[in-house]
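These notes are about the structure you will find just below.
What you see is the complex with one protein chain gone and the rest in place.
Note that the chains are named A, B and C in the order they appear, and that numbering of residues resets to 1 at the start of each chain.
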Amino acid sequence: MTEDTEVRGSGWLSSDQLEGAREALPIVYVDVVPVRVDHTGTITHVGLLLRARPDGSISRAVVSGRVLYRERLRDALLRHIEKDLGPMAIPRLPTSPVPFTVAEYFPDPSVTGFHDPRQHAVSLAYVVPIDGEANVSGSALDLAWVTPEEATGPDVVFEMTGGQDRLVRLALAASGRLP
Amino acid sequence: MTEDTEVRGSGWLSSDQLEGAREALPIVYVDVVPVRVDHTGTITHVGLLLRARPDGSISRAVVSGRVLYRERLRDALLRHIEKDLGPMAIPRLPTSPVPFTVAEYFPDPSVTGFHDPRQHAVSLAYVVPIDGEANVSGSALDLAWVTPEEATGPDVVFEMTGGQDRLVRLALAASGRLP
Amino acid sequence: MTEDTEVRGSGWLSSDQLEGAREALPIVYVDVVPVRVDHTGTITHVGLLLRARPDGSISRAVVSGRVLYRERLRDALLRHIEKDLGPMAIPRLPTSPVPFTVAEYFPDPSVTGFHDPRQHAVSLAYVVPIDGEANVSGSALDLAWVTPEEATGPDVVFEMTGGQDRLVRLALAASGRLP
Partner (left out) sequence: MTEDTEVRGSGWLSSDQLEGAREALPIVYVDVVPVRVDHTGTITHVGLLLRARPDGSISRAVVSGRVLYRERLRDALLRHIEKDLGPMAIPRLPTSPVPFTVAEYFPDPSVTGFHDPRQHAVSLAYVVPIDGEANVSGSALDLAWVTPEEATGPDVVFEMTGGQDRLVRLALAASGRLP
């Protein structure tokens, strides 16, 4: 989960204030598992970003980010998808606001298995079919579309940290596509 | 729920045999609530068909029909959508096979409120966004796109029978769009 | 949504700090629609609290409250249920963390229809069957168990504000019990 500093005037947080809030409150996030689907809605591929992590290592991750003050979830989803997949990606947001899972990220990795050293984040996770052209954008280094079998295979799982591999498995399971 | 007689050779039912099965087994159905959505996935309109009923009356209904032997649910959804909305309609089938509700239609209207005088049907109900052009097709007389407010208002509810009005309310509720 | 001031040392918010955060971040909440069910899991009654509101008026509401820093959702659910329904209530928490809806409360009532003048809250809403004895507790004035028909009828709806009546309808719809 990455994010740019926001200082947009009244009601918005400075970098310092955001640090402070992160030590005192759970933060609202969205996770998006981008997928390609065929005409029957069946998932054919999962989109995984390649990201540099704060410790200098590199890992695979889904689209993710914070929900801003007075921002609707749907608008946060669109904003983060455009940020990571570029303006030519056409996301098909679900009609329902119900996530396929709620991932609770804790600074302590033993609580839920979802881990974020910076904060306690409560993340609503959605599967979003992407039409159009998705291009790596923002802070990601690469975007790869892999099959459900590849996404749950040992090679890719090895490149994911913080529970991202489990999030992808839960997304595929909710879609009936967990191998 | 309407449906044409099927006689496609071995493994398929004659009209008589289908009648027999309907007195002995629950029949698998799908219900589709067709919707128009904006770019954020929010439902703007619900599509309602105008159908002649066996008793000569006319009522509003959603897309509905039987799942055939050896037919996948996704294929049944596509087939019934094309039958009722025409070949120019582009349905965005959900990635998940999980319906927003399961409507149990009984010959006795008092059991669940979902009523079908011909049979006991177990219907998996889905909200399906429709792109492209939907045209009334098959046995329907008309197709109207109404707002969620209209779809749950007294005028439209009055034209729906067998629990179809409740099915539409459940679909809007699952999408967070029940007024 | 009500809540006591929390000052539990490092990492916790003073009343002032909580005020500050509420003007800069969406706050994570849980809503619980307490229900009585029969042995088939069918909802027979919905529990509604009677609460005094900040403006002195009185309204019906479901169980609701903030998720604390480093608190799991399941623990927040248990804490708020015990706070509002007393220690003799035995909640049957769902196995799944997936809420039946996500209610986005905004200071501006026109955004989603869910309204909280104090804050932007993102609330994960669950239906929770209650066994044992539920007694009004905490800051609530009364607890009434009403049928689904009563809970969605004009008398009760008239006593609910901020979108609580809609939340109850969505809960009943998700359970197939919306009249």
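Rule of thumb we're sticking to: contacts are C-beta pairs under 8 Å (C-beta built on N, C-alpha and C of every residue); 3 or more make two chains touch, one makes a residue touch a chain.
Since this is a predicted model, take the numbers as computed values, not measurements.
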Residue of B:58, B:88 or B:111 in touch with the missing chain, whole complex considered: B:111
Among C:41, C:87 or C:117, the residue in touch with the chain that has been omitted: C:41
Candidate in contact with the missing chain, chosen from B:21, B:88 or B:141: B:21
Subunit B, residues in touch with the chain not shown (by the definition above): 11-13, 17, 21, 23-28, 67-73, 97-102, 104, 106-108, 111-112, 120, 122, 124
In subunit A, positions touching the absent partner: 101-102, 166, 169-170, 173-174, 176, 178-179
Positions on subunit C contacted by the hidden chain, ascending: 35, 37, 39-43, 72, 74-75, 78, 92-98, 100, 127, 129, 174-177
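FYI, only the chains that are shown with their structure count from here on.
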Chain of greatest Cα-centre distance to subunit A: B
Interchain centroid distance [CA atoms averaged], subunit A/subunit C, Å: 28
Approximate Å spacing (C-alpha centroids) for the pair subunit B, subunit C: 34
Centre-of-Cα separation between subunit B and subunit A, whole angstrom: 34
Numbers and ranges of subunit A residues touching at least 2 other chains: 72, 97-98, 100
